[in-house]
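With one protein chain held back, the other chains of the complex are shown just where they sit.
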Amino acid sequence: MNNPAIALIGAVADAIVQNKEFLTSLDAAIGDADHGINLSRGAEAVRAKAAASPNADIGALLKATGMTLISTVGGASGPLYGTAFLRAAAPAQGKTALDGETVKLMLAAAIQGIKDRGKATRGEKTMLDALEPAFEAFVQGLEAQKPLVECLEEATEAARQGVEFTKTIIATKGRASYLGERSKGHQDPGATSSTIMLAAITDFCRKAP
Amino acid sequence: MNNPAIALIGAVADAIVQNKEFLTSLDAAIGDADHGINLSRGAEAVRAKAAASPNADIGALLKATGMTLISTVGGASGPLYGTAFLRAAAPAQGKTALDGETVKLMLAAAIQGIKDRGKATRGEKTMLDALEPAFEAFVQGLEAQKPLVECLEEATEAARQGVEFTKTIIATKGRASYLGERSKGHQDPGATSSTIMLAAITDFCRKAP
Amino acid sequence: MKKVINQAEQVVEEMLQGVVLAHPQYVKRVEGFDVIVRANAPVAGKVALVSGGGSGHEPSHGGFVGRGMLDGAVAGAVFTSPTPDQVYEAVKAVDGGKGVLLVIKNYTGDVMNFDMAAEMAEADNIQVAKVVVNDDVAVENSTWTTGRRGIAGTVFVHKIAGAKAETGASLEEVKAVAEKVIANVRSMGMALSPCTVPAAGKPSFTLAEDEVEIGMGIHGEPGTHRESIRSADETAAHLLDKILADIDFTAGDEVAVLINGLGATPLMELYVVNRKVAEILGEKGIQIAKTYVGNYMTSLEMAGFSISLLKLDAELKELLLAPADTPAFVQF
Partner (left out) sequence: MKKVINQAEQVVEEMLQGVVLAHPQYVKRVEGFDVIVRANAPVAGKVALVSGGGSGHEPSHGGFVGRGMLDGAVAGAVFTSPTPDQVYEAVKAVDGGKGVLLVIKNYTGDVMNFDMAAEMAEADNIQVAKVVVNDDVAVENSTWTTGRRGIAGTVFVHKIAGAKAETGASLEEVKAVAEKVIANVRSMGMALSPCTVPAAGKPSFTLAEDEVEIGMGIHGEPGTHRESIRSADETAAHLLDKILADIDFTAGDEVAVLINGLGATPLMELYVVNRKVAEILGEKGIQIAKTYVGNYMTSLEMAGFSISLLKLDAELKELLLAPADTPAFVQF
């Protein structure tokens, strides 16, 4: 298991599983109390899958991850994150290491995948409210020629602020939208899980040799 | 409503209704939590019935009371108390006042009615454990030529002791019998309601002009 | 107490009105009484079946009034046996000239009230027979008790005796098959939570968060003992063991299974129980001819379940599998 991409997947999976109850409790407030459970089930499956077929090709690994998420998570987040990983796989096809430019393409593709699948836009209290600001911060960092880890750190920070922002708005997509005004004051579970994943990636890259 | 028998019926009904929750809670412990509810329903019906057809004939009044109990109380206590009142009606047939000897016959008939209907004997943790000792005390008082009120007071006291005794034994009749050993330590609801009725009668007679 | 009711005193009356309004093709009310009978009662040339008991066990018994099961059901106050006059009205309303079988659950109150009703009907020259169901193995059947309680196994009596009556059998024959069911059916239940009689307003007992009541009756009466909650498989095995120890089930025997919910237990959990029950019976070589899973004999909103096992012979099997068409039990 010397493949760093697999180790990264493992680190992200760990972060999700550690936050299982937290994410579920967020979903209990404005959804159906399963977001952490769903993602943890997916994370365990992804980890097992990655470990079983160590693949140096990051694109192939991400594709397998996306497929696994689609077939194990269910709910809204399964197809959304699954599609995101499938789409992120394309720019990483055949690669065994990633540079900032590729990561940018991957993030852009992932976000577009979520939009295509979920038909949401920013400001509707979904994972997009974390991911789009994160992407923008990442691109700014890249343009300012900051190192990859720093770009990721700034992206994560932007995602965190996005999560804070979700507390101030009404949900208009997903299950929380049924709540109308009552969804205000609560942070979006999906935006939170996106941020947790970004933070885990950032952390991993920061500590990477 | 100058008929004292009707006033007596009313006093007994009051006592039952006042003890509705208490009797129900006793039944909750070793039965099905309805004894007070059942008897109160019957007591209200009996009161209404007696008020509607004021009848100087105590026998007729008791018969109506028994019929009303049978058709409104249900459960085990309905047929038992109903039969008891029907049987007690016979010696009182055509009477407008009662002497000790008649009351003795009435009590004996009532108890025999309960035994015929319920096939229980003393010591099985039923209303008989209050009523039979009460009857014996009443007869002793009569034989000692005590006044009727005093006989009733001693009967009530014996019934109270009978209730205490039911705490020490296992039920072998009625719903509490399903509990086996677990019925020990609890007083029998039916023995308690019998005692409450006796006490109300005693009280009424004591205060009677 | 949190219930969807109006006044506690009106709940049985309003329920009965709701039942008749919902199922006019199946049932009608005997006006002035808490009695529901088939829409086409009395059915001429057929033995009629009447059952009943306290309310709070829905769909028992009103839900089983219809072709192939009961002709009439009498609803007492919640958990309280109905009075004789009510049962008597039911008997009068359903008698089609071939007599009436009373299916009674073995509780002192039910037995006494139905007995008195039978006496009243016999005085009218209506032929009446009675059977008393006592399937609950939780309660030891020793000489010092009133015998076993009647619980969910009663539904098998309704079904099979009802099917027999539909064949045009005589009162004696219908009674005999009902008694055969009673001789061959055993049940046992457990509860996870209490229930609240509307007029009482509070639960009749409490259980700790990790505690269950084993051998629970269907009226909130305490069971045989309390214990810490165990897995569904262990609980199912425990109850089934008691049932299998009581009656001689052997390899090759055919049985019907009823996994009965007491009210608040999700169907999901009842099916988890059924999985284990079927597994154990399979291991023992006992054949399952038919399984029912659902709320048949409830105890208001109590959480818990019971298992009933009925040993079948050719006659019982044929009658069990015969069609039935009632509000709560429909079978082709």
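By written order: A, B and C. Residues from 1 in each chain.
The working rule: a contact is a pair of C-beta atoms (placed from the backbone, for glycine too) under 8 Å apart; a residue touches a chain by one contact, two chains touch by 3 or more.
Keep in mind that this is a model prediction, so the values were computed, not measured.
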| item | value |
| --- | --- |
| Partner chains on view for the chain not depicted | A, C |
| Contacting the left-out chain in the complete assembly, out of C:P42, C:G63 or C:P203 | C:G63 |
| Omitted-chain contact residue, chosen from A:I70, A:A84 or A:I196 | A:I70 |
| Where the missing chain touches chain C, by residue | 2-6, 11, 14-19, 21-23, 55-56, 58-59, 63, 192-193, 209-210, 212, 229, 231-233, 235, 257, 259, 263-275, 278-279, 288, 291-295, 298, 300-301, 303-305, 323, 325, 327-328, 330-332 |
| Residues of chain A in contact with the chain not shown | 24, 28-34, 37-38, 41, 70-80, 117-118, 170, 172-175, 177-180, 182 |
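Quick note on the criterion: only the chains that are shown with their structure count from here on.
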| item | value |
| --- | --- |
| Whole-Å gap separating chain B and chain C, where each centre is the average of the chain's CA atoms | 32 |
